[in-house]
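With one protein chain removed, the remaining protein chains of the complex are shown where they sit.
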């Protein structure tokens, strides 16, 4: 039994943290937050050069062939830095989709481009408000053409291709379609979200050329499996964010004085931060389990992923909210960086399905585990 | 607009509080808690002599013909005193059932006995674990005979009669049956609950003679209407209890010293008690609304009752739990009286349906109000 | 206990309703006017007819009405889409302070123009290093003949840029304990040396300002209360602030969440059929309803001549976190679209996101959640204060950490 990262993985963490401190300081986040760009292209380039986008891609496809334990270390640090890049869309979702159900040809074509960061992939499931279900999919695929509208698509404005969930008349009634976005059948509109430091889009498909990814009529199951895998990686990013928010709150509280003493000496603040620490710690430990299940392709992955996801949603949103609160009025200003976490925490918490969705998935997985 | 009790009602409160301080001190509660009796018969007798059991019963049936505003004042004070008597069963449920759907003959027979306290009525709905529904009722009534088993029945061991919810093959599939309990077709067993200061029973009906109360096949609707009315009265009792628990916590905290100062000066305790106060205040205000709706027979009663009930469940259980916590180890002893509220709060919270049941009822009522 | 108006109240309501019906501006009338001009126009019209600041004495421009009449007026006025805002601080906080601490000449000169909306006032209390410890302010005033010279910085001043006057608390003596070295002034916001900078918030909006003072002169005649008595005067202002804070049905409430839950689907059924959604809405309804009826109880108390107490702090303490939770939950109901903040795509959803971004402000402004809980514990439940490390210490010696 060894429930900890290896020394090499810890070294990777140190390097990643140092790299991001240098290359993704608050000014870089702020540049995207305040500007019109949908991501920081320079940071993306550097991250790709570090090989982070290539982490789990096998060497035969131009990747580093490392394990998911390395990838979650990077995910945590990206969350801590609130990095304004399409890493989650391209790495946790598009790359994972290709790895899971891509054909040899598809892998050969796309994985090297994803590994090098030249291509940015994304994932298109939502079609507006409410919880997606297989019966309310309106995007269709037939004869290699996709029609419909997906909104929101994270990083949809900058992505090279999207993995689109479309209705199918076979099997589980859905299929995954790989659609290149720079084609005449595709139009995109930028969509503003509450996190200005990450780009989103609405994508209209009008007889867009598409390629089936995985089996026809196996798309809904593939999508759920994909979300399980992504959920672990999102969860780590959220835990990194939660930890950063707690640290920011703590540092501010220590230095802020009221009524002649540090506000960090008041139980109202101490117990608030202790509560954040507790939630963060439980979420992190569940993320360990998720990382192990993902890395070992365990049959417990669905349960582990939902557990990690629910815990990290709760921890990160709570930490981000109470970090602002601890900062008082200053936390509410644009000038302070508390907003990075406040925006990002909520964005990540709905990006691949809400707390309620994952609570339900968790109990479903628990029922299946208990029935097995 | 006058959203407050009248001076006369405030005077009644003072009298009631004084009466209970004299006649229902902790020693009286403890006598039932520690002993084998299912209630304090002497206190019941005195309460009846005060006319409290007769409050809303019309004068023509031997009652005082007062309003529900007087009755809720009494309910609150009984909750505060954790009185070990069958008031809720006999007054909030049995009396209300007769007033709502009893025939003139039934009223003439029973209301004077209920008013004088000579008869104790109760209400029998539950048939074991889980949420009762009209489709899982196993108690039947046919030809004036009831068969089945009801458990638990509050005060079932001491009651003169019970209003029994039985399956019907007509209308809404249920009927209310008035069953005298001192007959050969009825056997009762004492059932211990977590509140030793209140008696409960299982009642077996074996061709027990019964009398239809209200319409045949109108029993489920009558039962729900009855629970709405009782919910307001229970809620007031719970708010009284919650207030007493908060006061007990506050008094103890003020006098208890740790690290050289009163524990009431620590934010951990101050904010805990402030939280109790907030919940209690909101619950109380919702109870005002419930009292007004009950007294004025408003169309908003269902919504008002559920709102009062949910708020007062939450407030009273929270206050009772955190009162023990504020007392530390001493609160966990049999010797301290914190246990009165801890037991009673949870008992009252499931007695006529749980928080979950009433949350659902609340939204149903809200939907109906919005549809109207 | 009765929800209905008594006879006197009904008569007053009828009178108010009739006047409003005849005089409330129509949409056409307001079309094209800027908000401030519209607000001033409406305020002046009310003033001229005796419907402005109706609880004020008639000599100050009011109507001499009582608390319950004020509530009735508010209810009736709320039925019309009339311009609002701008006057709350001046009429609700500065004016009561002037009434209590000002001289007759102050009353005559300033109150009628406050009532008529001709002059707008702002509040200059908070400072960057102060926060919850309001009295730890550092902006200093030094005597110079008949004037005082002000230097320092205030923050969180709403409306500074369109205000004519401001109420100001400053430190006139740093060598005595913090509450004892303060004095209270009002000043002309156009005075030389006053510089106003808007503060951009999380929402992207800028409803507040920083105000910098560089050798700003205020005549001593604009002092309220004695030198060193500023904290006591400020308390008058702050007590009125608390009274002004309502139970507040912010934009995101049960009604909106219910609407969204009817529109979006969970497992191919409207979300409102989902019992987890129902349970949450039920809990929030209990809070909203509880606050509403707590408000009715306060109104009843006021109508009986009682002064609203610190128990009103629960409105903000419950309402602000509830608003944040509900906005967050409404985004969850929208699922992946929950993050979209784009009025063109979904008007309702845009309001949800705006509310979520604004919610932290609600939990801080006018006293943080933590300060509100302290107030309830200390002033309602009578629990002791925390030990004060700065008690009796000259302000200049109080530890301030890195600030």
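Going in written order, the chains are labelled A, B and C, and every chain counts its residues from 1.
By definition in this document, a residue touches a chain if its C-beta (ideal position, glycine included) is under 8 Å from a C-beta of that chain, and two chains touch if they have at least 3 such contacts.
No experiment lies behind these values; they were computed from the predicted model shown.
Trainee: Using the touch definition given at the top, which of the shown chains does the missing chain touch?
Mentor: Contacts of the omitted chain with visible chains: A, B, C.
Trainee: Which one, A:139, A:197, A:262 or A:316, makes contact with the chain that was left out?
Mentor: If we include the chain that is not displayed, A:262 is the one touching it.
Trainee: Which of these touches the unseen chain: B:63, B:102 or B:152?
Mentor: Checking the options B:63, B:102 or B:152, the one contacting the hidden chain is B:152.
Trainee: Using the touch definition from the top, which of B:67, B:140, B:187 or B:262 touches the missing chain?
Mentor: Only one of B:67, B:140, B:187 or B:262 touches the chain omitted from view, namely B:262.
Trainee: If I consider the whole complex, including the chain that's not displayed, which of B:45, B:136 or B:206 touches that chain?
Mentor: Checking the options B:45, B:136 or B:206, the one contacting the hidden chain is B:136.
Trainee: Since one chain isn't shown, list which residues of chain B touch it in the complete complex.
Mentor: Contacting residues on chain B, toward the hidden partner: 125-126, 128-133, 135-136, 151-152, 191-195, 200, 202, 254-263, 266, 268-269, 317, 321, 324-325, 328-335, 339, 342-343, 346-347, 349-357, 359.
Trainee: Write the list of chain C residues that the hidden chain touches.
Mentor: So the residues of chain C touching the missing chain come out as 266, 274-279, 387, 389.
Trainee: In terms of residues, what is the contact footprint of the unshown chain on chain A?
Mentor: 1-6, 69, 250, 253-254, 261-262, 264-267, 269-271, 273-275, 277-278, 281-283, 285-286, 288-289, 291-292, 295, 306-307, 310-311, 314, 356, 358-360, 362-363, 366-367, 370
As a working rule, only the chains that are shown with their structure count from here on.
Trainee: Between chain A and chain C, what distance separates the C-alpha centroids? Give it in angstrom.
Mentor: Measuring from centre to centre gives 40 Å for this pair.
Trainee: Centroid from C-alpha atoms only, then distance chain A to chain B, rounded to Å. What do you get?
Mentor: Each chain reduced to its C-alpha mean, chain A and chain B end up 50 Å apart.
Trainee: Quick check on chain B: which residues sit in contact with 2+ other chains?
Mentor: 266-267, 271
Trainee: Note the residues in chain C that touch 2 or more other chains, in rising order.
Mentor: Where chain C meets two or more other chains at a single residue, that happens at 370, 373-374, 386.
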